[in-house]
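One structure coming up, written as structure tokens, with questions to follow.
A single protein chain has been omitted; all remaining protein chains appear in their positions.
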Amino acid sequence: MIKVGIIGATGYAGQELVRILLNHKEVSIVWYGSRSYVDQNYADIFQNLFTLVDAKCMDDNFAELCEAVDVIFTATPQGYLAGLLTEEILQKVKIVDLSADYRIKDVATYEKWYKIEHKSPQFIGEAVYGLCEINRGKITNQTRLVANPGCYTTCSILTAYPLVKEGLIDVDTLIIDAKSGTSGAGRGAKTPNLFCEVNENMKAYGVASHRHTPEIEEQLGYACDKEVCLNFTPHLVPMNRGILATEYAKLVKKPDGTYPAEAEIRSAYEKYYEGEKFVRVLKPGVCPETKWVEGSNYVDVNFVIDDRTHRVIMMGALDNLVKGAAGQAVQNMNLLFGLPESMGLELVPMFP
Amino acid sequence: MIKVGIIGATGYAGQELVRILLNHKEVSIVWYGSRSYVDQNYADIFQNLFTLVDAKCMDDNFAELCEAVDVIFTATPQGYLAGLLTEEILQKVKIVDLSADYRIKDVATYEKWYKIEHKSPQFIGEAVYGLCEINRGKITNQTRLVANPGCYTTCSILTAYPLVKEGLIDVDTLIIDAKSGTSGAGRGAKTPNLFCEVNENMKAYGVASHRHTPEIEEQLGYACDKEVCLNFTPHLVPMNRGILATEYAKLVKKPDGTYPAEAEIRSAYEKYYEGEKFVRVLKPGVCPETKWVEGSNYVDVNFVIDDRTHRVIMMGALDNLVKGAAGQAVQNMNLLFGLPESMGLELVPMFP
Amino acid sequence: MIKVGIIGATGYAGQELVRILLNHKEVSIVWYGSRSYVDQNYADIFQNLFTLVDAKCMDDNFAELCEAVDVIFTATPQGYLAGLLTEEILQKVKIVDLSADYRIKDVATYEKWYKIEHKSPQFIGEAVYGLCEINRGKITNQTRLVANPGCYTTCSILTAYPLVKEGLIDVDTLIIDAKSGTSGAGRGAKTPNLFCEVNENMKAYGVASHRHTPEIEEQLGYACDKEVCLNFTPHLVPMNRGILATEYAKLVKKPDGTYPAEAEIRSAYEKYYEGEKFVRVLKPGVCPETKWVEGSNYVDVNFVIDDRTHRVIMMGALDNLVKGAAGQAVQNMNLLFGLPESMGLELVPMFP
Partner (left out) sequence: MIKVGIIGATGYAGQELVRILLNHKEVSIVWYGSRSYVDQNYADIFQNLFTLVDAKCMDDNFAELCEAVDVIFTATPQGYLAGLLTEEILQKVKIVDLSADYRIKDVATYEKWYKIEHKSPQFIGEAVYGLCEINRGKITNQTRLVANPGCYTTCSILTAYPLVKEGLIDVDTLIIDAKSGTSGAGRGAKTPNLFCEVNENMKAYGVASHRHTPEIEEQLGYACDKEVCLNFTPHLVPMNRGILATEYAKLVKKPDGTYPAEAEIRSAYEKYYEGEKFVRVLKPGVCPETKWVEGSNYVDVNFVIDDRTHRVIMMGALDNLVKGAAGQAVQNMNLLFGLPESMGLELVPMFP
């Protein structure tokens, strides 16, 4: 049994880790960390887990925690893990970090977009960006630190990846218009996240400034081996879970003056995702819907070619708390411990 | 492996059966019956099951179906199963009927409330009312026909059962005010069920005439061994899943002129539900919320005593598609085949 | 022009007052009071009013406010107005208090249910309970202080009033099961009111202890001239606006052993509401729905008789921010200033 500790267990992503790991047969959660609820029964906060979890919330005692567990999930605010991570910790436990602290390789970029100083840049190089479908080979039992990708990022990258990688689209024209359910905004008690403020409402936010932008750019940059600079616009939508990314790019004209057609684009998607359990390339003409992946680790992707504008419209949908956070974190944990990648993640999407 | 056939597989309850049974390790679904979608790919209708189900919808050929499966779930309109059930069928397969056809023992009562003639009353006596927590002993591998309880009914009965059974409340004063998410209204294309008609709206319906009334009365009547006549009012609420029942009754005054207190009432609940995996009696002061049971087979119950009025307010919450339909049907199937009752039902409620 | 000041203008009820009064042709709002947002532009907080309101939020300077306005609406927490009201203030301005401070005539009852000391009980006697349909005659240009009824209260009372008044139901059996949209919970930044906690969820709260209980009991007590003790259970429902009250009571048996029939009950409703613009007695068989009154000052009521149990099920629906708060407050203001009672309240319900 892998002993697991969770820091930030009372946020939405933390609680989703609990939901998933309770049905993971090789895992035992031994530490429910939550500074806000120390000594309270975890199941008093999340009544869904009543009779399923019998444990109290613990303070963030990393020294003690390191001795008690094999792996720590940090579902914490930006800067938290960077502020306390040490070589000693990494020698004792593996860490899957759900925050952004080790996702971006360039410290200056991190500090510019996150507006905080990075306190432990020495570990950035070692951290593996845990987008399993792309970086699977780098996540092994030798890996100590996984930077679990962001929710928007996972959706945005996987939706465009095959076409970027294959050079089928002009990345300079790439625009990502993303929409998210409200659990992505976290569980903090803020007026803008109240039911009556969100319900029956829709808005863009963080326009041209959202922190997931450089993360997407960096990863797509690796795919096409050049610097990527794109527009990413997130939107808040009145639903609990789900991210939908609609992405636009010009198709690259071929030497003969034609543009890639449906079959060629589809081949590219199949080339990268045919064996991928958690990426479903939908049938032609079917648009991804967030409801079809809710509660599961799937990403549904598809595309439409517009012959009039020679653009391809790519679409991807995932559950921000599963494939966009906790599910992917478990996928990474499985790889870290040499378990089947999908163990504990055989979650059938719930409808309606 | 138990071979399963589902009639009405493209309704919400039918699809929920599929979702649950896909993770049931002793079951293989071999027949996805749906008259409306014959020959269409099941996963084209429910895209959540894309890559998980590779089967076409079948017509309702009972003769053929009986040969192909061990058990049939009928998630069909009232009167359907009653119209075609024969001794021959029951000799070949077990049936878990999610409709109301065999729930009510008195044919006249059935015909009065459902306003249709019962075509096969000869099987009513044999049918077992599949409320496992109460009738567990009667559901064995000898049972051929299970009448799976209604969604409102399950919630309403389990919420009040211990107090009715123990004679702690005056059943003549029992009033059930129930609220349901919209999946309970089915998947038929009707104007009143359109998003814009239901969203941001709330209403009572079927007041003093809802068909679950006699079912509740009959079962609670068995518990207190007298005829029960109560008020049951269902309401439609803008959410997908979930039923909340709020029930009111006068406490029975004791010979010494006092009324049962908190401890005594709680004891009654514990007496009947202590060993029950799927009924959770919440801690004092905690009101059941539908979200805490969503996607799971749990019923959460609790109560408050009002010393001013000497009434007890009982509350129960369940997911109408799981414990209120498909989950309970699987629970019954497990009993029919001698499997552990909770097999395939270890569903952790999803939050948020 | 009546000069209006609003204290608590940045809560939901306060903002609704602004929305309504902007279209009231005899009113000018001259004071937008909000301690939390002092000196901020009101329309920066409520962008719906951009270009419509050009004013900054003011601190709660009552001395100054009294000089500036003709009437003050206090949409403030319980105890606030009671803590500062003086004879001097009442000599200068009229007050419509949307809090509960002067609704309950018995100080002990107020203090018991609200758990705070009442700081100015000397004004309770003078305050008129502003349920216009019942107390219209007492709200004149001589009135100085109106206690605007609560949202649940307005709905609960008006739904049952004719039958209580006419002695057609046994008030000892009266049970009120009420459901409310979330704006009733206010605009405070609390975790339980976050979108993800409320959405797709439903629960009872304040069971047997909600503060609107004694208010309902007192007013219905006046109607039947005896002490009333009933059960009132509020529920939280995932929608912005709307209250639905479902009320149950035994019909009073007549000397001849029969019970009041449909026509007699309907006559009672018509007797009291026939000339009432804002109370709509629906056609037989039509259940009130909150959506049909959204944004308006209407209360829709109706009933169903259950011949089996000899109970009548009464139903009422209103918009908690309009007839349940700001709309009724304006209705009271109109009476205070001798204006037509419906001035500014010709709001057509918005659908969908």
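By letter and in written order, the chains are A, B and C; residue numbering begins at 1 in each of them.
Rule of thumb we're sticking to: contacts are C-beta pairs under 8 Å (C-beta built on N, C-alpha and C of every residue); 3 or more make two chains touch, one makes a residue touch a chain.
As the structure is a computational prediction, the values presented were derived from the model and not from experiment.
Any idea which of B:Gly130, B:Pro214 or B:Pro238 touches the chain not displayed?
B:Pro238
Of the residues C:Phe46, C:Phe123 or C:Tyr161, which one touches the chain left out of the display?
Counting the whole complex, the residue in contact with the absent chain is C:Phe46.
Specify the residue from the set A:Leu49, A:Ile216 or A:Val237 that touches the hidden chain.
In the complete complex, the chain left out is touched by residue A:Val237.
Out of B:Met1, B:Val38 or B:Cys196, point to the residue that touches the absent chain in the complete complex.
Checking each option in B:Met1, B:Val38 or B:Cys196, the one touching the absent chain turns out to be B:Cys196.
Tell me which residue among B:Ser34, B:Thr76 or B:Ser183 touches the hidden chain in the full complex.
Looking across B:Ser34, B:Thr76 or B:Ser183, the contact with the absent chain belongs to B:Ser183.
Even though one chain is hidden, which residues of chain C still touch it in the full complex?
12, 15, 19, 22-23, 44, 46-52, 183, 200, 240-241, 280, 282-283, 286, 289, 291-296, 300, 346, 348-352
Touching residues of chain B against the unshown chain: what are they?
12, 182-183, 187, 189-191, 193-200, 238-240
Can you list where chain A touches the absent chain?
So the residues of chain A touching the missing chain come out as 173, 175, 177, 179, 181, 196-197, 199-205, 207-208, 229-231, 233, 235, 237-242, 244, 246, 248, 287-291, 294, 304-306, 308-309, 311, 313, 315, 317, 352.
Going forward, only the chains that are shown with their structure count from here on.
Which two chains meet at the most C-beta pairs?
B-C
For the two copies chain C and chain A, is the contact made of the same residues on each side, with over half of the numbers shared, or of different residues?
Counting which numbers both chains contribute, over half are shared, so the two copies meet through the same residues.
Superimpose the Cα trace of chain B on the Cα trace of chain C, which carries the same sequence, then give the rotation angle to the nearest 5°.
Superposing the C-alpha atoms of chain B on chain C needs a rotation of 180 degrees.
Report the inter-chain centroid distance for chain B and chain C in whole angstrom, where each centroid is the mean of the CA atoms.
Each chain reduced to its C-alpha mean, chain B and chain C end up 38 Å apart.
Which positions in chain A are in touch with at least two other chains?
Within chain A, residues 12, 183, 200, 240 contact more than one other chain.
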